[in-house]
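Just one protein chain is left out here, and the rest sit where they should.
Let's turn to chain A:
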Amino acid sequence: MPVQGDMMTPDAEALAKAAGGAARSAGQTPLEAGSPEMDLFTGLTRLGDNTLILGHRISEWCGHAPVLEEDIALSNMALDLIGQTQFWLGLAAEVEGRGRDADALAFRRDAWHFHNILLVERPNGDFGQTLMRQFLFDAWHAPMLKALEGSADARIAEIAAKAHREVAYHIERSADLVIRLGDGSEESHARMQAALDRLWPYSGEMMIADAVDLRLAHAGLIPDPASIRPAWDETVNHVLEEATLKRPEGNFAHQGGKQGRHSEHMGHLLAPMQWLQRAYPDAEW
């Protein structure tokens, strides 16, 4: 139970840790911050929370897309991302070794324990924003998974290989649509440029390493996110040029999602997603 003193605590992470620890079953000590297990758990939830939250966002479109083929494509991608979530969070739970499973991590953590980047929790906006968000993420996701195939942990390499086959289609599709709509009608061009300008400040976070990332990279488990930037830049520059879209000049990057500091949107996303599990904690589904 938070006390008044909590409000004055500058360290949200420490507070989250304390709250999470209390929520777990008695006798279970949480993983120690900075331990290799905790680092790996954090790294895996970063991967799995990205796919979960983006998959969830895309699934909000179901039945409301501009054309039937897009309804099919979006649910297909959401399905891939939720499938990848099952693997990443499943492995995270195994690494944690505290009796939780992928569902417990997805449906019973509060926002401050989620480690996804801010980009994927951005609201869908119009279809142009949804597509641009997807493209900016896919352009990072595909090379990240490719690099993860070389992880020193065979379990990670295996999940990455499977996911990469799926994501290769995602980037092909989102890049193609960005090009066609950017170089389409006056309105579609304007909407895609507006989407790009709006989302650009959220694209940098996925390529900025923190101490956990660096330790994981040093251990050969998960590559340094900064090492993905050249591949990302190449894809983004090439696609934007063909799409006749102007790459925004600023390099400012909103950050915090990876460390559990999310936008206001996150709570609203989690509320419906976790509602049944929270309202009926004793039920099996």
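Simple rule for what comes next: contacts are C-beta pairs under 8 Å (C-beta built on N, C-alpha and C of every residue); 3 or more make two chains touch, one makes a residue touch a chain; residues count from 1.
We take it that contacts and distances are computed from a predicted model.
Asks: Would you kindly match the missing chain to its UniProt protein name, picking from "Ligase-associated DNA damage response DEXH box helicase", "Transport permease protein", "Sugar ABC transporter" or "1,2-phenylacetyl-CoA epoxidase subunit A"?
Replies: "1,2-phenylacetyl-CoA epoxidase subunit A"
Asks: Which residue, A:109, A:141, A:173 or A:191, contacts the hidden chain when the whole complex is considered?
Replies: A:191
Asks: Please identify which residue in A:82, A:168, A:231 or A:253 touches the non-displayed chain.
Replies: Once the missing chain is taken into account, the touching residue is A:82.
Asks: So that we can see where the missing chain sits, which residues of chain A does it touch?
Replies: Output for chain A: 52, 56, 59-60, 62-72, 75-76, 78-79, 82-83, 85-86, 89, 102-103, 106-107, 126-128, 179-181, 183-185, 187-189, 191, 272-273, 275-277, 280, 282-285.
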